[in-house]
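For this view, one protein chain was removed and the others were kept in their places.
This part shows subunit A:
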Amino acid sequence: MNPKEEKVKIITEEFDENDEDAGVGSQKKTSKMARQKRKKPLPAAGPEEMVSENPHLGNQPEPLQEDSDTRPLSMTTRRGPRSLPPIPSASRTGFAEFSMRERMREKLQAARSKAESTLLQEIPTPRPRRLQSPGEKELETEFGAEPGEEAQKTQQEDDSQSRSRVKFRDSVRKIKTKPPVPPGFPSAEEAYNFFTFNFDPEPEESEEKPKAKNRDGTTQEEEEGEEEEPPVQGIHKTDEQLLISATEAEAFLWGLDHAAADFVAVRPADYESAHVRLQMEKELLFVPSRLTVPTYKKLPENVQPRYLEDEGLYIGTRPDVPRTCQNIMENRLLTQEPGRRWFGDDGRIVALPNPIKPFPSRPPVLTQEQDFRAELETLYKKAVKYVHRSQHMIGSGDSPGNFQLDIDISGLIFTHHPCFSREHVLAAKLAQLYDQYLARHQRNKAKFLTDKLQALRNAVQTGLNPEKTHKSLDTTQKTINEYKSEIRQTRKLRDAEQEKDRMLLKTIIKVWKEMKSLREFQRFTNTPLKLVLRKEKVDQKADEEAYEAEIQAEISELLEEHMEEHEQKMEAYRAAYQQWKAWKKAQRAKKKKKKQAVEEHPEEEMGEPYPEEDPVKPVPPEPTDRALMEHQVRERAARSRRRPGEPLLVPELSLAGSVTPNEQCPRVEVLRREDVKRRSIYLKVIFNDKEVSRTDSRPLGADFRVHFGQIFNLQIFNWPESLTLQVYETVGHSGTTLLAEVFLPIPETTIVTGRAPIEEVEFSSNQHVTLDHEGVGSGMPFSFEADGSNQLILMTSGKVSNSVAWAIGENGIPLIPPLSQQNIGFRSTTPSSSVHVVANGRIPPFLCALKRADAISSIGTSGLTDLKKLAKWAAESKLDPNDPNNAPLMQLISVATSGESYVPDFFRLEQLQQEFNFVSDEELNRSKRFRLLCLRSQEVPEFRNYKQIPAYDREIMEKVFQDYEKWLRDRNVIETKDHIDPHRAMVAKYLQQVRESVINRFLIAKHHFLLSDLIVEEEVPNISILGLSLFKLAEQKRPLRPRRKGRKKVTAQNLSDGDIKVLVNIIRAYDIPVRKPTASKFQQPSRSSRTFSEKHAASPTTHSPTHSADYPLGQVLVRPFVEVSFQRTICHTTTAEGPNPSWNEELELPFRAPNGDYSTSSLQSVKDDVFINIFDEVLYDVLEDDRERGSGIHTRIERHWLGCVKIPFSTIYFQAKIDGTFKIDIPPVLLGYSKERSMIIERGFDSVRSLSEGSYITLFITMEPQLVPGESVREKMSDVLKKFDSQEDEKLLQATEKFQAECALKFPHRQCLTTVTDISGKTVFITRYLKPLNPPQELLEGCPNNPQATAELVARYVSLIPFLPDAVSFAGICDLWSTSDQFLDLLAGDEEEHAVLLCNYFLSLGKKAWLVMGSAIPEGPTAYVLTREQSHYLIWNPCSGHFYGQFDTFCPLKSVGCLIGPDNIWFNIQRHDSPLRINFDVTKPKLWKSFFSRSLLYPGLSSVQPEELIYQRTDKAAAAELQDRIEKILKEKIMDWRPRHLTRWNRYCTSALRHFLPLLERSRGEDVEDDHRGELLKQLGDYRFSGFPLHMPYSELKPLIEAVYSTGVHNIDVPNVEFALAVYIHPYPKNVLSVWIYVASLIRNR
């Protein structure tokens, strides 16, 4: 039993279950068990059974497959015609499984079971037929075990047929326990089918047929019997058995039957006869057929084979496999179950292209154990001559290269030449037209077409006469129709030709007329050209008749045509009309119906849709109008044809005319002729881009023809690639010019000397020539009309008549390079090579070589001249056009055959971009990592130094972008939180934007490096340095003499945190305020009684005794120390004593660049300041008990802030070192301290000092290591800046450069400024910035009588505008100058802006004022303002508002480079540049070099400044509000800074201070100290009080906080300390705010 069978059985079971009642389980089970049991005993069922069983178990499916495989044709033929309905596959396979043998066995079983059943007295019952499973039908076959294979086979087939029939018909049903039918009898179905079906002839079974028929005949009888049998049997069967499926029952019985045999097996020794064995083998083994498998078997049903090759896809070469092998394989595959998937769409086995390369690609493996000596051995190689172009060379193997190309240059004709006169132009045109006429005349197409028309008409005529034709009528009609259509075509062509002829004639006549009129007009002739029109008389009458006949014929033809057309149209119309009518009828009927319907169901009417639009009623076509047509025809004829009777005109061009001699010509014409005479022409012969020879120089004839008549014999060695003639023209004795190049075709190999025709090759040149005589020139417009209209532009052009041919040798052999040579040169393919190609099936190497190069370009370079042959070869050798290997070749051929290459009208830069896009753009943009990388490479500040960008998107935090996005969003939103004042916030935003745009502008420049940035190289030494160094070499070495060494400068690129230190050397201070006894009230009156006038003449003598009285304990006046804070790092010196302390200490402060970025630009933008604070250290005795004084000292140290010096880091960075004495910024009121000016009496010093009040400190600040400042960057920038556009005059700019260069040559270190960059990046001449501008009216009204006071007030106003260095705001990129109104709007700027504004104010006040460009401490290069008072000069510091006399020692301005006035620049050419030592009289040219002088007058440059400054009054309320807010914030800050202590605020004191501050503002911080002190003492007598007011311009909050912090007021930690803080803001116009902060600490005295 095989599984299939079992399955079938199971199916049967299911049927049973479904149909019959359940409850038969037990029965079934037993049967199943029995069946299982039975499986074992089977083999023991005797030899015969063994034989039948064994193969069956082994390979059951085989027989059928074999069947279908080996004889598929027969199968199908039989099946098809019988037209059996499709059989369900499951059942079919079920059938298929049963072999003959099995059936025999089953029959045996059936017989047995039959016997059993009779024994058991079982009564079979008729079962519903449709339940019968296919399995049961096995029993229906009653053929006995017929011996002989043939019989078996046929039976098998019959059987399967019968079964299938049974299956589908379902008509004949049997019970399985049917009495066995005698062998050889067909089943009932077979019998039935035999009679009912239409059997097709079965050629193979012709022998068996009678047998089968016999059998059928018998079975019929049987069947009858059978039909009756079942009911009988049914009676016998019991009810139980009824439920069991037939097979099961049988199996059950079978099992029982063999129960005994299971235990005892007695059998004879096995013997298999050869026959049986063979049979077995046959079933076991499968021998695939060698026959070709038909395609349809390999494909799914009803599928046509699909050949990809035909569809244009490349499939490659299949590996070579013999046909028989393929067949075997295919057959084998087909027998396997999923075998079909091995077949492609084309029904062939799927195969990859042949992977085997024709030659090895791996280099030969060298043997390892090669002796190294062998490698060292010298090999002798013969010297090989270097061959330049081997591929185009005539190989050495061939006959030596005495090939020869003969080039015959006969002459040259210009069709246009610059020296052509107008007449020549016309003559050339006429000649050209005449040539055309001649050519046309020769061809005489019109005549030909007319004749053809005539012939066609005759043919039609004859065709219409049926007697003359022997053909059938319809063919005649057909030919006539063809003729007619041809007539139409021909007529059209003829008309066109005739019209062209006529036009040409007309043009010739027109040109000739023009020429004649020109000759008349100019009164001379230049050309001998003469046109004669010969009239040929015609017979008028005949002509007219012919004309009329022609027209009539045409009309009739046309009419006919139209009739036909009309007919067709009518037909169409009729059809359409019919349709329309039908529709109309239908519509009417419908309407009627609808009406009824509406009557019946009125509600339904609404929903009914109107099915279609009404067809339009067709309009019958118009019949043609004969008259109209005749009119048309006549009109056309008149246009294109000679009118009847008109004489035939034949133009004849002759050179018979005479040329006017020179004497009678006007001057210009004579000039022209002379010019022509002077010209001569020669040609150069260029072969393979090398000049090989040239013709003689021949003069240009008056007719512009040059005759050479020279033959050049080129002995060639290389294959000719190009052959060019260059036309050179010589004019007089001047040089030659190349007129044009003429490219000659390289002759075919068949063209040899003697046979070569003379060819004319046209050339033209694009040179432009204008002549001053009659010659029309070339490339120049000229006109024949008097008014210059109708302009013509002609280019020099002409024709070279030449012939090129291969020479013939002495023995008549043409001297042509051999063909093999040409192959290499991609020339053409010889038959031999194409044979080679076909044989190989692959492309010959030369084509492979071709493939490597771009196909198109190889045309031009490699002399691929015979493409047609190549194409032919490709077609002949059946190259696969789809093979990518052949693609270039195919392209080449297609290009060559189509005659033009396909040039797309667009250009794509990266054609393959699409192919390389591995993700879509959106996806790429969504990637966070990509975005991060992009932002970093764009150097967005937030990401510029982002390190270690994570490798995965998921690792990138969203917050990385948040700040950036926020910033992007907020760029335009003004943030008022940090700025308090909305205006300033706006300004800050604007400044930010300007900064960004400038930075963007310089981003590229930043990446530009100079050589000096990369390479350290010694400068070119001049002779002095060289001499000095030479001298140094000779110098004695003195080791004990130290020599100063310059510090090494470090570029800021490889630095890290902690590498840079700021060194501050505090040397000494002068005039520090000294303490004043606070407790002693007795002094107060004396102080307050002092008058202001006494102030300057301070009386030291009065004070000295009091001081000594105040400190009886011998306490010093002041114990100052210096604290330096930078980036919140604080260092301080030791405490010195006295008002003029000397520390001489070096403090070291580490520097940290922002974000760890030590690049130059980053360092330049460091905004930090170095605060140098001077404190007084006060010791207080805290001892409560005097008794302990002996045993210990308890003191508390307090420090009182005295003043500070603030130096921006950027200054240190740019200056590299700062060395000098600085004025200490001491608050105007310093409670508890006073200036000690008497104790040290040094007269000389004192007298100088008395001019400027204040304390001073001497400092030296530098950085370690020294950084290379941004100087180089600046210089580089200036180059870049030059490229920025400027609106200045070019001359002026040149002058500035010259001026600067001259100045720099003389005094390289003096600052000279002529042009500056304005805020939009344009270069502006500096004097344009200076112009009198009105200061605020408010300031002028302040003290109208005192001009000096007004000036000070104005200076103070200017100094109140916050200072913001450009280097900080623009990252050291450049110095931008804003105009005064921009400056006032921005409310921020550096020295230049302050100085410009101040200077402008002074100018408006009527002062003589200049801008001083120079250097000062600590600013470095800066701008000051110089004013001239009555007798002396004053130097104003615009940023602080202070002014100094010219001879003030403490003037911070240390050198003067140039002065700038509103209309000139003066450069200091004096020996010294210190303001103390120079003369400011700019009128002296020896001292001052002026920019505008007599040589260069001042051009009156307009100013960039506005006409007038408009000042808005500042909102007082806003200022008050701001004041309150600042106060609140500062108080909070102070409390924050004292986290461990309670901060008490003294309200009395605060209010007192608040009242005092406006006073300070009014007096500008002077002369109020004593009053104030007295007042305070009055109010807060019992407090020890220390405090001071701070004053600064307001820009933003942070500097205020920073300033308060730096005073260290909050550091007092006495338990009962109280604080007072008052803020006052004084508003000036234009939002300039002056801020006063009064901070004080109070300690109640005990």
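What we mean here is this: a residue touches a chain if its C-beta (ideal position, glycine included) is under 8 Å from a C-beta of that chain, and two chains touch if they have at least 3 such contacts; residues count from 1.
Just so we're on the same page, contacts and distances are computed from a predicted model.
This figure omits one chain of the complex; the name its UniProt record holds, of "Elongation factor 1-beta", "B9 domain-containing protein 1", "TI17A translocase" or "TRASH domain-containing protein", is "B9 domain-containing protein 1".
Within the full complex, the residue among A:Glu955, A:Glu1146 or A:Asp1613 touching the omitted chain is A:Glu955. Of the candidate positions A:Val264, A:Ala656 or A:Ile1015, contact with the unshown chain belongs to A:Ile1015. Here one chain is not drawn; of A:Thr736, A:Thr749 or A:Asn945, the residue touching it is A:Asn945. The chain that is not drawn here is touched, among residues A:Gln336, A:Gln715, A:Ser1029 or A:Ser1474, by A:Ser1029.
Contact between subunit A and the unshown chain involves residues 933, 936, 945-952, 954-955, 1007-1011, 1013-1018, 1020-1021, 1026, 1029, 1051, 1053-1054.
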